[in-house]
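And then chain A:
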Amino acid sequence: MSFLLGENMTGGYGGADILHDCTIGVEEGEIAVVVGPNGAGKSTAMKAVFGMLNLREGRVTMKGEDITKLSPQDRVKKGMGFVPQNSNVFTSMSVEENLEMGAFIREDDILETMEQVFELFPILKDKRRQPAGELSGGQRQQVAVGRALMTKPKVLMLDEPTAGVSPIVMDELFDRIIEIARNGIAILMVEQNAKQALNIADKGYVLVQGENRYTDTGEALMQDPEVRKAFLGG
Partner candidate 1 sequence: MTINRRNVGMFALMALLITIVGVSQSWSVALAILNLCLISSIMALGVNIQWGYGGLLNVGVMGFAALGGVAGVLVSMPPVANAWAAGGIGVLIALVVGLITIVAAAWTYNKLRGTGSYQALTVGAIVVVGYFAMRWFMDPAVDAIEAVESAKTGYLGGLGLPILISWAVGGVFAAGAAWIVGKIALGLRSDYLAIATLGISEIIVAMLKNEDWLTRGVKNVNGIPRPVPYEVNLQRSEYFQKLAADWNMSIIDLSSITVKLCYAGLFAIVLLAILWLSERALRSPWGRMMRAIRDNETAAAAMGKNVTARHLQVFVLGSAVIGIAGAMLTTLDGQFTPTAYQPLRFTFLIWVMVIVGGSGNNWGSVLGGFVIWFFWIEAEPLGLWVMDVITAGMAEDNALRLHLLNSAAHMRLMMMGLILLLVLRFTPKGLIPETRR
Partner candidate 2 sequence: MMENILNALVLLANFLVVPGLAYGSQLALGALGVTLIYGILRFSNFAHGETMAFGTMAAILATWWFQSLGISLGPLPTALLALPVGILAAMVLVLTTDRLVYRFYRKQKSSPVIFLIASLGVMFFYNGLVRFVIGPNDQIFTDGSRFIVTAREFKKYTGLNEGLAIKTTQGITVVAAVVIVAALFWFLNKTRSGKSMRAYSDNEDLALLSGINPDRVVMIAWLLTAALATIAGTLYGLDKSFKPFTYLQILLPIFASAIVGGLGSPIGAIAGGFVIAFSEVTVTFAFKKFVTYLVPEAWAPDTLLQLLSTDYKFAVSFAILVVVLLVKPTGLFSGKSL
């Protein structure tokens, strides 16, 4: 029984089903990575867990509680954080304002959380007054992750956080993500860079055409010759 679990999810965006009996989950303090070829439904699975599309079958539970019917906003209140792949920052607003908006639903003092985000991403502290739209790709991703962390989520979901950033920045981002997981937050992410992502993953899911093909620990998947051959380029 995972902390966050999407079980037997089947559904799509209204037309044909994209997900077929797909199951993904993650434990507190763990990193779970979803990989697979293009069009495998990785992002769709992520959106399904976050409530951004209607499931025909299956359910989503968090700490055993059924949250299938909740809207994304309500899931945020339950302790889920989501970093979309595209347009994931408020470009015209400063870094600090982005973080503030991330914490919009909180009524208490957010300064402490903001300090924690700045500790995690020190560069953001220097750029706190700059509009997020003027930052580099990697810095933007940091703002996006920081924004999602502002609600103090128990689960952080990342949709291809390293899309379009350089390898160095990617390593740096993965380091930060490991650090977040060490603080006891469950991390569920979709990644194109399968090798690097599985390297840091406690658990890996390989999706093909909306179905689970392989599920194992990250390490085991890296060792599996079939997975290596088909998805990791040998």
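On how the list was made: all candidates are chains of the complex that A comes from, given by their letters.
The working rule: a residue touches a chain if its C-beta (ideal position, glycine included) is under 8 Å from a C-beta of that chain, and two chains touch if they have at least 3 such contacts; residues count from 1.
None of the values given here were measured: they were computed from a predicted structure.
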- Message: Considering only the touch criterion given at the top, point me to the candidate in 1 or 2 that touches chain A in this complex.
- Response: 2
- Task: Please give the residue numbers of chain A that touch candidate 2 in the complex, ascending.
- Result: 72-73, 76-77, 82, 84, 87-93, 97, 100-102, 104-105, 147
